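Following this message is one structure expressed as structure tokens.
The complex is shown incomplete by one protein chain, all other protein chains being positioned as in the whole.
== chain A ==
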Amino acid sequence: MLCSLIRKMCTTSTTSLLQDTSSLQKTTSAYFNSAINTMTASSPIHSTISPPSSPAMSIESDFEDNEETTTTQPRKIKVMIIDDNSVNLTILSRLLNKHFADTIQLTSVQNSGLAALDQLTKDEVDLILMDIDMPVLSGVETTTAIRNNDSHSEHSILEQNMNVPIIAVTTSDAEEQRELYRQVGMADCVSKPIAIPKLRMAIEEAMKTISTNG
């Protein structure tokens, strides 16, 4: 039974399993549980970003929480983008789909902070790219609402979304403004016009905080 479970977790079919049956103790449930816990204890959610030519980054599922998960294939980062300017949204969408296709799945495109908050009460995301200067709710105000679970509606923001990394994408990138973004809980700030290497670096750094914080 243990070997069967290990086999399911293995990322390759060529991994060999050697079972030591020299001691009856090793067939007890305690040993079984210990073995499983050892294998899964070191698999927090983590990710790295790689250029398209490198192996794709991944977010690995927490096996302890989902024993039904049989796939060990890495999944892409689910990203929400928010901007009140349709031209900017179009460019960023296309840019992500072309240059980050191996690692990112663009799951949500929102044109306002309110719409984003509403969506965050329904679907989980792994990363948010947010414009700052938007009417009604600015990027700073939207970030504060996310961190404080204030969806501006009767529904709560999904727990995972409350601490999701948020990267500001804006022309308002002076140092004092960047400091404000940090204070409200944003991970980084990428200037417009967007430079792909800088966006890639910002995403990589932001996603590292997930693995650091567990």
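Following the convention adopted for this analysis, a contact is a pair of C-beta atoms (placed from the backbone, for glycine too) under 8 Å apart; a residue touches a chain by one contact, two chains touch by 3 or more; residues count from 1.
Everything below uses one rule, namely that contacts and distances are computed from a predicted model.
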Among "Sodium/hydrogen exchanger", "Coatomer subunit zeta", "ZSWM7 protein" or "HPt domain-containing protein", UniProt-listed name of the chain not shown: "HPt domain-containing protein"
Listed residues A:94, A:122, A:155 or A:182, member touching the removed chain: A:94
Option from A:162, A:180 or A:196 whose C-beta touches the chain left out: A:196
Interface residues of chain A (partner: the chain not displayed): 83-88, 90-91, 94-95, 98, 131, 133, 135, 170-172, 174, 192-194, 196
